[in-house]
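One structure is given below, represented as structure tokens, and several questions about it will come after.
Note that this complex is displayed minus one protein chain, with the remaining chains in position.
Chain naming follows the written order as A, B and C, and within any one chain the residues start at number 1.
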Amino acid sequence: MVNPIYIFVIALFSAFLLPVIDKLGRKVTLGVFYLSLTAIFAVTLLWFRAFGEGALIENIFTAGSLPPFSINLRMGTIEAFIMLFVNFGALLGAIYLYGKLLENKVYALMLFLTLIMGVNGLIMTRDIFNIFVFLEITSISLYALIGIKQDARSLGAGFKYIIAGGLASAFLLLGIIYVYRITGNLNLDLIISENPLLLSKGGLIALFLVVVAFLIELKPWPANGWALDVYEAAEPGISAMVASLVAAGMVFVFYKFIPLLPHSWHGMLILFGMLTFVFSNLTGLKQKNARRLLGYSSIAQMGLLMAVLLLVRRFNDAMDIRYALSDIAAALFVNHFLAKAGLFWLSGIINKEKARDWSFNKQPVLVLLFAVFIFALVGLPPFPGFWAKWTLITKLAQYNMIGWIVPIIIGSLLEAAYLLRWFGATIKREQTEQVIIPRYKILPPLLAAIVLVIIFPSFAPYMTGMKTMFFFPLLAAAVLWLLDVMPERMRGMVMILILAAFGWYIYPLAKGIVLIFEFMFIAGGIVISLASLNSARPKQGYWEFLVMLIMSLALIPLAKSSMEFFLAWEFMTVSSWLLILRGKNGEKPALTYIMFSLGAALLILTAFALSFAETGELGLVLLSNLNIYAIPVYILLALGFLVKAAAMGVHIWLPGAYSEAEDEVTPIFAGMMSKISLWGFILLFGYMGNKVLGIFELPVLLGWIGVFTAFFGALMAVFQEDIKYLLAYSSMSQLGYMILSVSLLSHLGWTTALYMSVTHLFFKGMLFLAVAGIVSRIGTTKMYEMGGLIKKMPASFISVLIAIIAVSGVPPLSGFGGKWLLYTALIEKGWYLQAGLSFFAGAIAFLYLFRLIHTIFLGQLKARFREVKEASLWYIVPQFIFVGAIMAISMFPNLILKPIMAAVETQFPSHVNWDGYTVITALGYWNGNAVMMITMGVFMVPLIWLLVRVNMVQKVEQFNIVYAAERPDRPETTHFAYNFFAHYQKAIGFLVKEQITNFWNSVSEWFHSLSATFRHIYTGNGQTYALHIIIYIVVLYSLLGVK
Amino acid sequence: MEHGLLISIIYAFISLSVATIWGLLLGGIMMKVVARAHGRFGPPFWQPIIDIIKNNARRTSISHGIMYFLGPVFRIAGGMGTFLFIPFIYGSMVFGNFSFAGDLFLVMYFIFFGQLGMALGAGESGHPYSAIGVARGLSQMTAFELPFALSIISIVIQYGTLNITSIVAAQQGGILHWTLFTNPLATIAALIALQGMNMHNPFSIVIAPQEIPIGPPTEYHSNFLGLLQTNRGLFNIAKLALFMNLYFGGATNLFSMLIKTFGIYMITVIVGASFPRFRTEQSIRFFLGVPTVIGILAVLVTGYF
Amino acid sequence: MKEFIEKLIDKYAIKPMHSRHANQVFLTIKQDRLPDALTWLRDFAGYTHLAFITAVDYPEIEKIQLTYMVHNYQENTDIGLRVLLDRRQPEMISVHHLWQHVATYQRELHEMFGIDFPGSPRLKENFALEGWQDVPPMRRDFDTKEYAEKTYFPRPGRETHDPREYMKQKLYPDPKEEK
Partner (left out) sequence: MENKDKMKLANDGLPEHEKPLFCDARPQTYKPLGKYVEKFLNWARANSLWILGYGTGCGAIELRPLMTARFDMFRWGLAPRPTPRQAGVFVIGGYMSVKTLKRVIRSYEQMQGPKFVIALGSCTINGGMYWDSYNTINRLDHYLPVDIYITGCMPRPEALIAGFNKLKAMIKAQQTDGQNEYARNFDWYKANQKKIVKDWNMPDYNW
């Protein structure tokens, strides 16, 4: 096997060779340069493969004698792993810097090589003085490299770095001297073996000095201003190096020292790591400058990594330590390493100071790269970061260090906040003209991204137990993406086919309640997707995300283990977020949406972690036999699902998300995605049943939340002027009913919930599709700008009419069944006041429903819409499929009620009898069929009477109205539509002042101002930074209790 | 259904026509009563019927469109349906109607059927007053439905059933078995709500002639108006019958039906003759105030104590 | 009131006033000084209310006389400011900026007398006469009887009497004629 010494040999040799051969021309020099880098990489690669095949750890002793008389280099699995990435990164970085290296002096190349050598050395050496040496080599070459940009700011940054590094190395040297003084030894392993010596008085000080030096090199918050300046000012290529390579070296050195540290220190150090993680992210919130933003993020990641390295020590059995190391630490490391380097490179390519000015000038590949890196950093599946966070949190819960979960969650949310905000803004930025980008600059980030994607299976520890179908969403999306060349409609067809095939595939797996949900998702998805075929204009990424969303929705009910559940959940979140982002002005709502959804996801994740901690298994079934963590898990899950259901208080993401998403997608959100929270509750109640907290029965609380959601949703819908907002609030209200009825925990209750969710899918699909069709024709969503469209769009009118009759629950249509079941169930259960309030909510629904149909279809037709045509068939057909469905289940309620009841009977005993078409409960009875017949009968009689005399009827036009003996001036002033329920506003409008929205706004405001205050510590002044470092050391010193 | 379809249709027709005529005459009688209270003669008590004949005898009529044309049909279909789902006279084969099809909630929700259709028809007429009237009417409707619903819930708790017939059955045997006495709170709440439903003063904000002459039916005339007026009588009786069944022990024969409906309607008339009109928001606030509290009390008393 | 009158007179070089009774005075003033005078009266003299603007047509002297009547609530006195306009194209400075309701008076005057008030809002809109095409009806050279007869289908057989003569011969018939 190649001796790792050669790494240094190659580096040094070519470094000294370069100036000589530079006479032959820079091209040659670069050739040699790249050749040597490749060689180094090759060596590490070989070693890595070797360890893969189970080679033994190799120790190299210089000067052929044993320590303490020699320097000991070690090449082990971990070393090889780290070095593999380091040298890979080095190679890529060098490629990226090609341009710079071409025009700069040859010393840049030499410095680069020495830097690489230094980092490799830091990783391999086991001799602490040697560590110091390598540290110096690294740092010095780095100062110089930072300077190659040759402008004031980068030089200044380099100088600040020198100050900080100087301080660090000074402390390090002192520490090393002390250590040598105490242990009489410089070899790390020997020192570790003589650890007790170090635990003496002086020893601790020595250790402290060493540790603190590396801490500073790890740029802990807040003593890291200098590093930020470096990230910001230096040439992006170099910043990438700093953020990835050097950081990797430092972290590894810190890792080497961990065995020396007394356990009493761990807690404090973890705390400092976490602080760095949380507060750097917090400070990042308000950051405008792209590279500085990245700087914050990488510092945060370093903090997390450091904390994790210490945390895993606490996993008390060795198996777990290795496990955790290989999963969490390594995953975090790789994730950060590649993503951050890639982002810095991108920042170099795009070359815009402010993060807000970023835009990918019509270069899809850049978009893709950006997406990959950002998602990886945020920790979305399938990237390593996701698995890392999952494993970390589950492990923490398992070794009941639950306290540490909190900062991790907060930090991750903050990081997600600014990264995703940045992503959204950048995607929505208008695309200016295309600029030429040198190929060699694209290559490194591209490779990094590819590695990031293909590497994830090796970090997915639970995938062994997981069904592959949980990756189908990704697969389908990828397939559709590859079919991008096809005409748009064709792709749509393919997408629908994929859905159908998927449905056929999962059909055998689903039964009972699950089957009902699958039916809603797959069948509903297919029908609604038809509408998206209406236009042939290319839709970037539309079908991909759509199929991903629907498939992940369909997968969630099939999840057996919490891992599967959470994975599908995350897929759903991401795809729906991207779909919202595609909307015309979807930027802000998308951000709100993703923040709330991620919050919910993390709550759910914590809950699962807790259950894992207690049961040690991931199966969802085990939720049922929790007892210690039962209440917290219950509450966490409930909260998570409430957020997803947009219940009262956490609903503010909903209107924006539904309304700003494209018109064809909204029905899928409102009709299908909202139901997943219902499934969540069914899961929760199904496994955990009823739980009592203090004097409160939690389901009762949930029921109240549900009924208030229903009430306020309806009330807010009444006062909307924008039709999509109106429908969005109405969906919220409907969800409220479902939450209410599902938390009844009775046979009738669940029947109600399922019945409602199916019918709700039907009529919400109709309504949103009809609206989509109308908007596509007249191009406005403001209701008062419409009016009189019944003459132009009769088909849409019919479907809307049917829909609102169904929504409002007026017999004979199916909606009444829902209402009837609801009240019967509520009264049966004894929830009387809830019944009253929900009845009120149901009555209020009439207001917005009538407003909806009146202001759009009735009243006065505007002059500019006199030529409008009926909406395109692509919208009409799905609507009428739904119309048919509603008619069918109104005529024959058995069609849907019987299966639902049968499905629910597996959970609760049924008290319902059937007599022909009559449903008979303990309280009352309902014969949908007879009602339908009688209604038709009584409808016919007067109709015939009118038709007999129809010949005397004169058809008149819209202005032939009694108008106080005047003639109407123009339709706009005659159509009564704006502020339709002004008196209602006057009467009880005060109930829906925007208190909740204001609350959440102030929350985000708080975080931002907090971040603003913390930013003030970074004055950009070298002395101040030095002072920070000193203070930091003092504080740490006192806190660690070193005497 | 214990007897054949044809028979039941004939029975339904009989009870419908009886109810309609009685409803119209009731309206006329009340006009007469008010007139006498004013010291006038007032119109003959069959005046409403003459008006209906007159309106159907109009030679011309105009239509603003399909929905406008169907509006009155919806309205009266709603009235007929609502009536037909209520057992009119307890234990009577002829006046039993189609109450087998559904229970109390069906009736409560079927009331909306007509209103919705009418609202749509009025909407298509394109007259702003129609829309304003409908907006007012719906708002008020939401308001008075709340105490009414609470009262209904209360009596459902009390009798443990939603089946109107059995609710009536439970009230038989003595005037003291009536809900009026067994559950006065619910009765009061419901009766206040009834004033809102009947839309006489002080709740006549929908067809407020001085403000929005005359609200939704502004554009309706001729035989459309004829249908609407017919429904006025029928629907009125339907509501009265519902209240009679729920709170006043139902009716075992035609005569007691006449008396009771007359009595219940009398309340509305007296109230209407003695109060001026609310503004819309006042009316809404009113219903959400005291009546709702009474309703909640009724529910609490029957439900939890 | 007196001192206001004095002030007015020497401020605005007004022709001598004449007064019907104690608390009502009419002054004739130059067209271009009228707005200042009104402003002064409104803001300093307490004549805060413009009671009316009226016009009289004098074909003899080829003038149209406008009277702006302002009222003082404190001392309950009226001052009527008069201006004489040329009858051939009567035009007057609009004072709607002083009192909003003036615009309506001016609209009416424009319709009935054809007086133009440049800049007065909605001046040209119909007031009472929709689509009137004849000479403004309040001009004295407009013969309403003739107009009515040629326009409004007078019902034949209608006879009119001079009320004085008619009543005399109905109630106090001339004794000579009796014989």
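Everything below uses one rule, namely that a contact is a pair of C-beta atoms (placed from the backbone, for glycine too) under 8 Å apart; a residue touches a chain by one contact, two chains touch by 3 or more.
Values in this document were obtained by computation on a predicted structure and should not be read as measured data.
Contacts of the undisplayed chain with visible chains (whole complex): A, B, C. Within the complete assembly, A:956 is the residue of A:275, A:956 or A:1039 that touches the hidden chain. Shown as candidates are B:53, B:93 or B:176; the residue that touches the absent chain is B:53. Residues 863, 866, 954-960, 962, 965-967 of chain A touch the missing chain (whole complex, contact as defined above). Although one chain is hidden here, its contacts on chain B can still be listed: residues 31, 35, 38-44, 47, 50-51, 53-55, 57-62, 209, 213-214, 217-222, 225. Within the complete assembly, residues 126, 128-134, 137, 142, 144-145, 147-149, 151-155, 158, 160 of chain C touch the chain that is not shown.
In this section, only the chains that are shown with their structure count from here on.
Contacts between chains form some other arrangement here, matching none of path, ring, star or all-to-all. Chain geometry summary: the mean Cα position of chain A and that of chain B are 54 Å apart. We define each chain's centre as the mean of its Cα atoms; on that basis chain A and chain C are separated by 80 Å.
Chain B and chain C have Cα centroids separated by 61 Å. Contacts from chain B toward chain A in the complex involve residues 9, 59-67, 69-70, 72-74, 76-77, 80-81, 84-85, 98, 100-106, 109-110, 112-113, 116, 119-120, 123-128, 131-132, 134-136, 138-139, 141-143, 145-146, 149-150, 153-154, 156-157, 160-163, 218-219, 223-224, 227, 279-281, 284-285, 288, 295-296, 299-300, 303-304.
The residues of chain A lying in touch with chain B in their complex are 788, 790-791, 801, 805, 808-811, 816, 819-820, 823-824, 827, 830, 832-833, 835-836, 839-840, 843-844, 846-847, 850-851, 853-854, 858-860, 918, 923-927, 930-931, 934-935, 937-939, 941-943, 945-946, 949, 952-956, 958-963, 974-977, 980-981, 983-984, 986-988.
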